[in-house]
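Below is one structure; the comments refer to it alone.
One chain of protein is taken out of this complex; the other chains stay put.
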Amino acid sequence: RWKGSIYKLMYKEFLVFCAVYLFFSVFYFYVNQAFTRWWGQYTSFPLPDNLMMVVSGNVHGVDDRGRLLRRTLMRYANLSSVLILRSISTRVRKRFPTLEHVVEAFMTTHELKNFESLHSDFNKYWMPLTWFSNLAAQARQEGRVRDDIALRLLMDELNNYRAKCSLLFHYDWISLPLVYTQVVTIAVYSFFAFCVIGRQFLNPEKGYSGHRFDMYVPVFTLLQFFFYTGWLKVGELIINPFGEDDDDFETNQLIDRNIQVSMLAVDDMYQNLAPVVKDKHWK
Amino acid sequence: RWKGSIYKLMYKEFLVFCAVYLFFSVFYFYVNQAFTRWWGQYTSFPLPDNLMMVVSGNVHGVDDRGRLLRRTLMRYANLSSVLILRSISTRVRKRFPTLEHVVEAFMTTHELKNFESLHSDFNKYWMPLTWFSNLAAQARQEGRVRDDIALRLLMDELNNYRAKCSLLFHYDWISLPLVYTQVVTIAVYSFFAFCVIGRQFLNPEKGYSGHRFDMYVPVFTLLQFFFYTGWLKVGELIINPFGEDDDDFETNQLIDRNIQVSMLAVDDMYQNLAPVVKDKHWK
Amino acid sequence: RWKGSIYKLMYKEFLVFCAVYLFFSVFYFYVNQAFTRWWGQYTSFPLPDNLMMVVSGNVHGVDDRGRLLRRTLMRYANLSSVLILRSISTRVRKRFPTLEHVVEAFMTTHELKNFESLHSDFNKYWMPLTWFSNLAAQARQEGRVRDDIALRLLMDELNNYRAKCSLLFHYDWISLPLVYTQVVTIAVYSFFAFCVIGRQFLNPEKGYSGHRFDMYVPVFTLLQFFFYTGWLKVGELIINPFGEDDDDFETNQLIDRNIQVSMLAVDDMYQNLAPVVKDKHWK
Amino acid sequence: RWKGSIYKLMYKEFLVFCAVYLFFSVFYFYVNQAFTRWWGQYTSFPLPDNLMMVVSGNVHGVDDRGRLLRRTLMRYANLSSVLILRSISTRVRKRFPTLEHVVEAFMTTHELKNFESLHSDFNKYWMPLTWFSNLAAQARQEGRVRDDIALRLLMDELNNYRAKCSLLFHYDWISLPLVYTQVVTIAVYSFFAFCVIGRQFLNPEKGYSGHRFDMYVPVFTLLQFFFYTGWLKVGELIINPFGEDDDDFETNQLIDRNIQVSMLAVDDMYQNLAPVVKDKHWK
Partner (left out) sequence: RWKGSIYKLMYKEFLVFCAVYLFFSVFYFYVNQAFTRWWGQYTSFPLPDNLMMVVSGNVHGVDDRGRLLRRTLMRYANLSSVLILRSISTRVRKRFPTLEHVVEAFMTTHELKNFESLHSDFNKYWMPLTWFSNLAAQARQEGRVRDDIALRLLMDELNNYRAKCSLLFHYDWISLPLVYTQVVTIAVYSFFAFCVIGRQFLNPEKGYSGHRFDMYVPVFTLLQFFFYTGWLKVGELIINPFGEDDDDFETNQLIDRNIQVSMLAVDDMYQNLAPVVKDKHWK
């Protein structure tokens, strides 16, 4: 009789142990993936720093045409990143609810007409980059880009920039596979089901002994609070990493920084060098 | 006597614990590998975005010959990805059951004849890419590609594109090694064997005490349901990631997108630039 | 008295738990490394696809000299991979037991003489690649390779190809460090030692109670069978991944495929393009 | 009655087990991430070795203008790394509290004026690199850089250098996401809460039995000491990897090394070759 009761006790324990272990494994795996995605998305954020440096060094001319070419090239690059960010960040979407709002800051109306004249079911963020490519080829023919190798350098940096935009597009398009989401959901619910059952079959026994129960309540509540909030946070991160949470990227701030330094680098700083003088260690 | 019964109890527990732990380890490893493969295959999907940008920027001419060259080059690239996808995705295979169906959308009959005149035991997806390489060399000789560096750029992007097709081919050819599949299978079966044994040697003891058993049944069923379905889902993902499941890639949709934007970029958008005007921040 | 016996029971349990946990950790680590090596070796397999494409596109001439150059270059590349595979795959070694057998398929006798005239304690698989490099330089001087950038492209692809051969050479040369092998061996033996001890101190107690023992035997046997076979499989994979197991790479088949498609691509397909005609979506 | 007490005992144990397991999981994940960041930051440290080698080999002239160009280019590169390190390393900040201090060692006053004339909310570490790009373009026009390919090589190495500065900037800007910090904090506090509770509900029972308690105190203290110190160390590493701890990078020492070898390589060693004579193995 006594032996049997121990046995059943352990058996229950064992089932609970399995469930808990499984839950933690799946949880860990999921959190790990979510974090990897989060960092991957951050490092995929398209920054124009390389591009502006090669535009500044390889598209020449201090006259208006030269400035126009350099500024327009950088504007296309920034426009492309705004177009992709509009589709994945709620903050950027709020700032640019329609393409008209983008026109105000990054586009001419003629460009908008060109943009809308082509129909595609998918995001057309790559179009300004194709304009960049064509304008660079034009600049080469005008002799503003002095040689083929400089043009190649522009195209290489353009491709690097495009690759990052493209990666963002895919991170947005392909979420973590549905099957994992389902497995996690089942695991979470089954875990809480066990907790509820665990509480329930404690209740009658608490009735027998009638003491000490109150002491465990806060512990349990603490745990639950921890799981629920942690879970919700992670869920938000996965569903919308470019959302409006405090931890999210300051996407709009970055957009402003990018267009600002782009213009500084290719216009104000173009061939604006301090005189080259002997440094302090010159012998 | 009493000591002995505890002992045996623990011993059984311990064996079960080992089996469960091992099961979870192997399961975790396998799921991890499966996920890595899944994401690897997704990021290997050949997208023509880079290729179309360099074709648009470096193969020149607004006349029919120029358009023909650009469109044919992009058609070859897309044809190659269709050929490799036909052999790994059931959906694409359904859409293009024979090469005749491919001809309708992506190939000329003359090209099909050329394609079939060469015999190889392996997938010949690389053939249209060799055509691309030869056609680009021809375009260089005609002066449509203006310099050697532009030709090199075309070849580099072609190789990047080919590398992705090739990776898909290998992911398809080499599945997870058989030994892991066997280990997992043994682990799963031995786990369920333990479960069955566990139930069986509970039954007689339940006969002694005769109560509480019904309560555990749903728990067990829940667990089993969870394992079975999770397992089957993961199995499907591994065996056929380009299958017809809801979570699979929208392969056919991507094929359509790729050929559509390829043609837009190299034909409609070629040298079709909006006038370059001063932007709003011009000083 | 009773307290003491529980205590010792737990203590034994605990020691066994430690051993099992450690065993699984080490096992997991080892299997993980073995798998990573396996996949690394597979993706290092030198495929001539890129090389043949650039040879076909950049070494010109439909006459015999042109064909000779293209075919010889590809033959050198394939010869190099055969030389490295002979030293790491038992299957390839069986097919080519001596260099004379290689001569029949991949080498001329004059080349063999050159090959053997240089003495080195290490594998000389890099020699045909140096021949490739020299022959390509010669082709450039004859004007068969039309410009320096094309020659550079050939050299770049050659280096990619060589890097893969070199990686195979190192995977073969450096096995997993001896210290891990020793740790794993100790862990496995100590685990089985525990199992044997576990059985032994169960035996006397089984003598007391005299029942139920037979029931556990198959469970134990199952576990042992699982460990032994899994272990041996993994061991084979590590010791000889290019061996003769069913799960190993079809190395000889790949060698045949490589030389076949190499020759197809650089000879039969050279400048053999279907006429470029308007596609179905032409507007 | 007795059965009930075991039960509650196990239940408490189980809760504690969960908390402990969770704590270790989160701890492990966090430490792992912290280590990865640490190593990532180290390998991102911008070293001028490659850049100085290409400047030495490709910017020509033994006269003052040649020396000036080479030295100024390397000074710009080193200045850029100092500017980014000032914002992330407390040691470097202490050494260069204001830009005036930087001027003493790495900048001319004219350059400082240029630097400060441009306003940006973000770190302007990229400005000296843009100067580098412009000065290299000037050197090309003067014929000091002899061909376009050498200029391209300079630009490529510049971009590699800039990428590392940029990565440091981002590692500094984006810390581990706040949500993980919160999760860890909650986990740590809940763990210690459990410990305190554990002690508390032991106290009354120790009152009953009244012995052996002293024995556990050092054990617990040891554990606590271990956790606290380990935790604080890891926390410091995450918050300020370029801080003033003994384990931190010798940032100032590296800055000195970098400027020193830069100047040696591009000035003292320029075209200063030992005579090329036959080596000992010459046949």
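Labels for the chains are A, B, C and D, by order of writing; each one numbers its residues from 1.
Here, a residue touches a chain if its C-beta (ideal position, glycine included) is under 8 Å from a C-beta of that chain, and two chains touch if they have at least 3 such contacts.
Quantities reported herein were computed from a predicted structural model and do not represent experimental measurements.
A.B. asks: Can you list the shown chains that the omitted chain is in contact with?
C.D. replies: Missing chain, whole complex, touching shown chains: C, D.
A.B. asks: Touching the absent chain in the whole complex: find that residue among C:Val82, C:Leu151 or C:Ile255.
C.D. replies: Within the whole complex, the residue contacting the unshown chain is C:Leu151.
A.B. asks: What is the set of chain D residues that contact the non-displayed chain in the whole complex?
C.D. replies: 2, 5-6, 9, 13, 16-17, 20, 24, 28, 31-32, 35, 38, 42-43, 47, 49-50, 52-54, 56-58, 60, 146-150, 152-153, 157, 198, 202, 205, 208-209, 212, 215-216, 219-220, 222-223, 226, 230, 233-234, 237, 246-247, 257, 260-261, 264-265, 268-282
A.B. asks: Could I get the residues of chain C that touch the absent chain, sorted low to high?
C.D. replies: Where chain C meets the chain not shown: residues 1, 3-8, 10-12, 14-15, 18-19, 21-22, 25, 29, 33, 68-69, 71-72, 75, 104-105, 108, 110-111, 113-114, 118, 120-122, 126-127, 129-131, 133-138, 148-149, 151-152, 155, 158-159, 162-163, 166, 170, 174, 177-180, 182-183, 186-187, 190, 193-194, 197, 201, 259, 263.
By our rule, only the chains that are shown with their structure count from here on.
A.B. asks: In the chain contact graph, what is the shortest path length, in steps, from chain C to chain D?
C.D. replies: The least step count works out to 3.
A.B. asks: What's the call on chain B versus chain C, same or different interface residues, using the half cut on shared numbers?
C.D. replies: Different-residue interface.
A.B. asks: Give me the residue numbers in chain B that touch at least two other chains, ranges are fine.
C.D. replies: Residues 5-6, 148-149, 152 of chain B touch two or more partner chains.
A.B. asks: Treating touching as the only link between chains, describe the layout with one word: line, ring, star, complete or other.
C.D. replies: Graph shape, chains as nodes and touching pairs as edges: a line.
A.B. asks: Which pairs of chains touch one another in this structure?
C.D. replies: Listed in label order, the chain pairs in contact are A-B, A-D, B-C.
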